[in-house]
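Every protein chain of the complex appears in place save one, which is left out.
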Amino acid sequence: MTNPSDKLRFATVWLAGCSGCHMSFLDLDEWLFELAEHVDVVFSPVASDIKDFPENVDVCLVEGAVANADNLELALQLRQRTRLVVSFGDCAVTGNVPALRNLWSEVDGGSRQSVLDRGYLELADTGAQHPHAPGIVPELLERVRPLHEVIPVDLYLPGCPPSAERIRAAIEPLLSGETPAMEGTAMLKFG
Amino acid sequence: MSVHTLTVDGVEVAVPDGASLLDAVRAAGAELPTLCHLDGLTPVGACRLCLVELEGSGKLQPACATAAGEGMAVLTQTPQLREWRRMAVELFFAEGNHVCAFCVANGNCELQDVAVTVGMDHSRFPYQYPNRRVDASHPQFAIDHHRCILCTRCVRVCDEIEGAHVWDVANRGAECSIIAGLDQPWGEVAACTSCGKCVDVCPTGAIFRKDDTTAEKEAHRERPQLLRAARDQHQWQNQ
Amino acid sequence: MIAPPSAQSPPSAPSPPQAELPAQAVERTTRLIRQHRGRADALIEVLHQVQELYGYLPPGALAQVARELKLPLSRVHGVASFYHLFRLEAPTAHRCAVCLGTACFVKGGGELAARIEQRLGLRLDDAAGNGTWALEHVSCLGACGQAPVLVVDGRLEPRLPMDDPEALDRRLSALGLTAGADAADAPGGAS
Partner (left out) sequence: MASPTPLQLRCCAASGCRSAGSEALQAALLAARDQLGGAAEAVTIKPVGCLRLCGRGPLVALDRSGGDGQEPSAGSTELYAELTPEQAPALLAAATGLGDELAAQRLDPAHPFFALQKAVVLEGCGVVNPESIDDALAHGSYAQLKRVLLECTPEQVRDQVKRSGLRGRGGAGYPTGLKWDTVALQPPGPRTVVCNADEGDPGAFMDRSVLESDPHRLIEGMAIAAYAVGADQGYVYVRAEYPLAIERLRLALKQARAKGLLGAGIAGSSFNLRLEVRVGAGAYVCGEETALLASIQGQRGTPRPRPPFPAQVGLWGAPTLINNVETLASIPVILREGGDWYAAIGTEGSKGTKVFALSGAVANTGLVEVPMGTSLRTVVQTIGGGVPGADGPNGGVKAVQTGGPSGGCIPAHLLDTPVDYESLRDLGSMMGSGGLVVMGETTSMPEVARHFMRFSVNESCGKCVPCRAGTVQLAQMLDRFVERRASLADLERLEALCRMVGATSLCGLGQAAPNPVLSTLRYFRQEYQAACREPGQCEPPDACLLQEVTP
């Protein structure tokens, strides 16, 4: 343990995804109080106001695929600062819905251009234009990738979303320094 | 009828002449993952999930398409076989677009199940994201090629059981696809009797009823076997 | 641009336009199928001969072959699309094949293909080519002693001088492999 208290430094990250995995995490309800006794939540879109990913994180759940420059930067950063990275949910594990635009990677200027045109020009009711705000709107990557194609991942927890029970079953062993066996219908499910 | 005695993972079994290694494995109470195989259809040995090792020779044979022989010693669960099965499933996931979250077959999909069976928690091979077709030209059914794993069950059931041969495989290699007629919209192919057997046997959500939405597909994968037993052995369900 | 996955009209071949086939070719097809005594196993031979008749395998001709050999349509299309030498689209006026067999590869076949792509402004193995020329690869012509080789409109061109760019360009120009070359200019052309 790298932190002075014996609590684990725990983080959750939200990349390109619908936040459904985080909602499922919140469905753990009263168990979250139990969790809070074992961990310090040092970074999370649902349980912390910290804006910068901190150093010396023990466990980080990463929801979402890597779809834009911010996602990529954060993924690289959290990997350097985290001991155990969990690919959390189907978007992180497979790319899932956010990666569907990769189907158009070979046509019409690539998937990036295609999805922007579709979203901001073709489907616009009024004022069709591409968003342009350098430094504010992050650039889309040409190809959306699952997390493990960008950084090494230590544990995979697929599901869309993974149920609260499975999230708990995966996290609980981590609290006592053990690695959960991600096997069988109880622990593995896509979709 | 003569009988062959063999062992499956050390368990001795006796099966009738003509039985496959898959029959022998099941007789021994073991299970093997399968995708292309379906009882009642001619085996093709294409998905490679039911590969077993013949002790001694070290040779791998598809259990579904190999006849059980006297004295064989079959291994079904060596670490090597398990690893290769997992890789095969990863290859299936990576070559198509299998998005369980909004698939009509979510919860009733053999590919989804087999991923769990072989312990695939992610694919180590990059997804290919092929841009394939969806054909909903048939009044009752549709085929979404993104979800097709080329098991050819639809081709076989339509040819062997229904006798219509609407489906076949076109092209080759990674370009292979299931086609109706001369690669026409399904709804325009006169040979189709709309019997729905292809829907019943499809292991994934590739062929489905248009009425069904996410996670609503019901498959009836036992039907070819029932039909074949009825035809070949005159075993009817009302007897 | 992202076209929404169209439910109604997959971009597949249209229904066989039987009526458009020249009556003479249809009769010839019937005759040659009779010569094979209508045997289903003659399918590949029949397809070779039908392709000679039309220059490719039009859907109507495939439908006729299926009918007269008493084979399912999908079976005939499955076979026709399996083999590389069967063409399902009308060919361009001129065709060039570059050998990428091992001997040709060792002697610069890859660079040769790239050079021709550049000269003709087309992509290897794109059947549409530049409208006039199409460039395809072949895996080995067994002319390894003459590597690297090309086939230009059916004629084998041995020993392309890959070590002398100027001589190579002269040779390719002499073969008519020039961007915008009028079909009639190409030696050995169909004219």
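Going by the order they are written in, the chains are A, B and C; count residues from 1 in each one.
Definition applied: a contact is a pair of C-beta atoms (placed from the backbone, for glycine too) under 8 Å apart; a residue touches a chain by one contact, two chains touch by 3 or more.
Just so we're clear, the structure is a prediction, and the values are computed from it rather than from any experiment.
Shown as candidates are C:I33, C:C96 or C:V149; the residue that touches the absent chain is C:V149.
Contact with the chain not shown here comes from a single listed residue; of C:L53, C:V79, C:V98 or C:L172, that residue is C:V79. Hidden from this view is one chain, which touches chain B at 44-48, 51, 60-62, 65-67, 80, 83-84, 87-88, 91-92, 94-95, 124-126, 128, 149-150, 169, 171-176. Of the residues in chain C, those that touch the hidden partner chain are 39-45, 47-48, 75, 78-79, 82-86, 100-107, 110, 138-147, 149, 156-158.
Note that only the chains that are shown with their structure count from here on.
Distance from the chain B centre to the chain C centre is 35 Å, each centre being the mean of its Cα atoms.
Averaged C-alpha coordinates give centres for chain A and chain B that are 34 Å from one another. Residue numbers of chain C whose C-beta contacts span two or more other chains: none are found. Among all residues of chain B, none touch two or more other chains. Of all residues in chain B, only 133-137, 142, 159, 164-172, 179-185, 188-189, 191 touch chain C in the complex they form.
Note for the complex: chain B touches chain A at residues 93, 97-103, 106-107, 112, 115-116, 119-124, 126-127, 129-131, 215.
Chain A meets chain B in the complex at residues 87, 90, 93-97, 99-100, 102-107, 146, 148-149, 153, 156-158, 160, 182-185, 188-191.
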